[in-house]
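Of the protein chains in this complex, all but one are displayed in their positions.
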Amino acid sequence: MEYLGLYNYWIAVVLLMTGFYAVVAKRNMVKKLIGLSLFQAAVFLMYITMGKVDGGTAPIYTAAGGEQIFSNPLPQVLILTAIVVGISTTALGLAIVVRTKEEYGTIEEDEIQQIDEHTSGGQQ
Amino acid sequence: MSSWAPHLPVLQVVVPLMTAPLAVLMPDRRLAWALATAASICALAIAIALVGDVREQGTVVYEVGSWAPPYGIALGVDAMSALLLLVVAGASTLGLLASATSLPGEIEPQRQPQFYAAWLLSLAGLSGILVTADAFNIFVFMEISSLSAYVLIAGGPDKRALPSVFKYLAMGTIGATFYLIGVGLVYMMTGTLNLADMEQRLATVGDVKPILVAAGFITVGLALKAAVFPLHVWLPNAYTYAPNVVTVFLAACATKISIYILIRFDFFVFQGNLTAHDWQFSYFLMPLAILGILVASMVAIFETHLKRLLAWSSVAQIGYIILGASLISVTGLTASMLHMFNHAIAKGTAFLAIACLALSISSLDIRNIAGVARHMPWTMAAFVVAGLSLIGVPGTAGFISKWYLIKAALEMGDLAFPLIAVILIGSVMAVIYVWRVVESAYFGNADAGMSGATIKEAPLAILIPTWIAVMLNVWFGLAPALPVELSTRAAELLMGHMP
Partner (left out) sequence: MSAVFGIFLLTLMLITAIAVVRTRNLFVATTLMGIFSLLLASNFFLLDAADVALTEAAVGAGISTVLFLSALSLTAEQEKPGHRGRLVALAVVLVTTLALLHATLDSPLLGDINAPVHQHVAPWYIDNTPLAIDVPNVVTAVLASFRGFDTLGEVFVVFTAGIGVMFLLAHYPQKPPHQPHHGLRHYLIQRLVGRTVIPFILLFGFYVQFHGDFGPGGGFQAGTLIAAGIILFALLEGPNSAIKVIPSGVLKGMVAGGALLYGGVGVATMLLGGTFLDYSVLSSDPVAGQHLGILLIELGVGITVTGVLLSIFFAFASRKHF
C-alpha cells in the first residue's frame, strides 16, 4: 500500500509536468488549454490521494451504522470546487480562442504574433 | 443601520457580489451602470466603516454560517486588509464614474450590462480575498477576481487584447494552481485551512521539507499573479489593450492584492515556522525586486505607446513594493504597504487621464499627443500631478512611500547604499519617462500630430472623477496620517509573527 501511495504522487507529479510542458512549449491555443486541464487534473489527484484512509470508505453514513472508518471528506470538498473552477476557466479560454480565430484567422501563437507585428509596424 | 454593523466584513463582499446578477438582468445599460456605481459606493462606505472599526478594536472577525474556525470559514479584517479595501473600493468607484463617459466608445450598449456585472464580480473577488482568513477561500475569490478580469480585458475593441488576455489566463491559472498545490501541501502537514490555525499547528510539525516546497509553490504562484519580475510578461499587453477604465481599476488593485496574499501567507504562516525563512524570503525576492525596478523603468523610457509605458512603470513600482517587503523590518513593510496605497492613487490618476485623452485622440502614442495640452489643459494637468506622484516629488502621495522606503533602506547597514542608489535611479528614470510625455504634450509641435480642430477638452463627467483622484494624490501627500497609521500597524502585525 505504501508504494501505491507513492505511485499516486509520482503519477501526479509527472502529469503536472506534462501539462505544464504543454502550456509552455506548445504554440496552439487549444493545446495549451488542454495542457492546463491536465495540469489541474494532476493537482486534483494529489489532493484526493492524500484524503484516502486505509480500510475506509466514502464519507457517507449508511444504514449499516456502527463503527465506520471514513476517508477524509475535506479534500473532496476542495476538489469539487477546484474542478468547477477549472471548467469555468476552460470555457472562458475557449471563448477567447474562438474570438481569436475570428479576428486573426489562426490560433497558433507565433502566427498571431507575426500578424500583430506586421500591422503595428505600419500603424504606430 | 446599527444592526448591520457586525455583518460589515461579509457585506463588503456580498454587496458587490449579489449586485452582479442583478446587473446582468438589467435591460438598459444606464440602469446597469447606476446599479454598479451604487454598489461600488456602498462598498466604499463599508470599507471606510471597517477602517474605523479596525482603528478602534483591532481585528474585526466574523464567522460565516456561525461555525467557529477552523471548522467554518472565518473572516478577519485587520489594518492590512482595511487599507487595501479602501484602495479597491475607491479605485472601483472612480473607474465606474469615469466609465459612464469612457465606455460607450469601446463597448456596445447591449453588452454593457455584462461588462458591469464582470466589474462588480472583480470588486467582490478582490474584497473577498482581503476579508477572509481561510487559505482555500482565498483561492476561490482569487479565481472570481481573475476570471472577471479576463472578461473585462478581453471585451474591448482592440483585437490585440485577445492574445494578451489568453497569455494572462494561461499564466494566471498556472499561478493559481501553484498556490493550490502549496495550500494542499500545508494542509497535508497540518490538517487545517485557517491561516491562524496553520501557523500554530505548523510549529509542531517535525518534517520541514514539504513545508519548504509549499512555500516555494505559493511564492512562485503568487509572483506570477503579481507580475513580479521575471514573471511579469503578461502585464504590459494586458493593460495596454484593455478598455481604458478597466486599466484604471486593474492597475490600481489587481497585482497588489496578490502581493498582499503573499506577504500575509509568508509572514503569518511561514516565517515563524521555518528556520532562516527570512533570509530565504529576502535573498529570493530582493534581487528580483531590484531587477524589476531597473529593467522595467528602462523599458518604459523607450516605450512610445502611453498605456504600455505606464504598464511598464507599474512593473517597476511592483518592484518597489516587493523591495520594501523583502527588507523584513517594520519600516520596510510600512513602506511596502504605503506604496500599495499611494501607487494605486498615482497610477489610477494617470490612467484616468489617459481615458480622458482617449476620448479625443485615436492613437495613444507619444508622437500623436504633440501639443495636446493646449486643447486639453485639465487632462494633462492631471497627468502631470500623477507623474509627479510616480516620481515621488514632495507634496504628492508617491513621495511618502519613497521616503519610508529610503528610511527602511537606511536601516540595512551595509546594504543601505546600493539600495538607496537603486531607489533613486528608479526615480530618475521615472522622471525621464514622465518628462517625455509631458514634453510632447506641452511643448510638442501640434502640426506634427493630430489636427487641432477635432481635439477638445474631455467632458466634465469624466474630468470630475479624474480630478478627485488628483486631489487624493495631493491630500495624501500632505496629510498622510491615515495611510501611515494603518500601514505601520499592518507592518507591526506582520513583524509580530517573526520568531
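By letter and in written order, the chains are A and B; residue numbering begins at 1 in each of them.
Simple rule for what comes next: a contact is a pair of C-beta atoms (placed from the backbone, for glycine too) under 8 Å apart; a residue touches a chain by one contact, two chains touch by 3 or more.
Because the structure is a prediction, the values reported are computed rather than measured.
*Asks:* Taking the entire complex into account, which one of B:A39, B:V60, B:A154 or B:V372 touches the absent chain?
*Replies:* B:A154
*Asks:* Of B:L85, B:A117 or B:A300, which residue touches the hidden chain?
*Replies:* B:A117
*Asks:* Which of B:L103, B:I144 or B:L195 sits in contact with the chain that's absent?
*Replies:* The missing chain is touched by B:I144.
*Asks:* Spell out, residue by residue, where the missing chain touches chain B.
*Replies:* Where chain B meets the chain not shown: residues 7, 10, 14, 17-18, 20-22, 24-25, 62-67, 70-73, 108, 110-111, 114-115, 117-118, 121, 124, 128, 134, 136-137, 140-141, 143-144, 147-148, 150-151, 154-155, 187-193, 201, 205, 207, 209-210, 213.
*Asks:* Which chain A residues touch the hidden chain?
*Replies:* 1-2, 4-11, 13-22, 24-28, 30-31, 33-35, 37-38, 41, 44-45, 48-62, 69-77, 79-81, 83-85, 87-92, 94-99, 101-102, 105-108, 110-111
Here is the rule we go by: only the chains that are shown with their structure count from here on.
*Asks:* Measure off the straight-line distance from the CA centroid of chain A to the CA centroid of chain B, and report it in whole Å.
*Replies:* Taking the mean C-alpha position of each chain, the two centres sit 27 Å apart.
*Asks:* What residues on chain B touch chain A, complex-wise?
*Replies:* 136, 139-140, 143, 147, 150-151, 154, 159-160, 162-163, 165-166, 169-170, 173-174, 177, 180-181, 184, 187-188, 193, 304-305, 363, 365
*Asks:* Can you tell me which positions in chain A touch chain B when the two form their complex?
*Replies:* Checking each residue of chain A against chain B gives 16, 20, 23, 29, 32, 36, 39-40, 43, 46-47, 50, 74-75, 78, 81-82, 85, 88-89, 92-93, 96-97, 99-100, 103-104, 109, 112-113, 116, 123-124.
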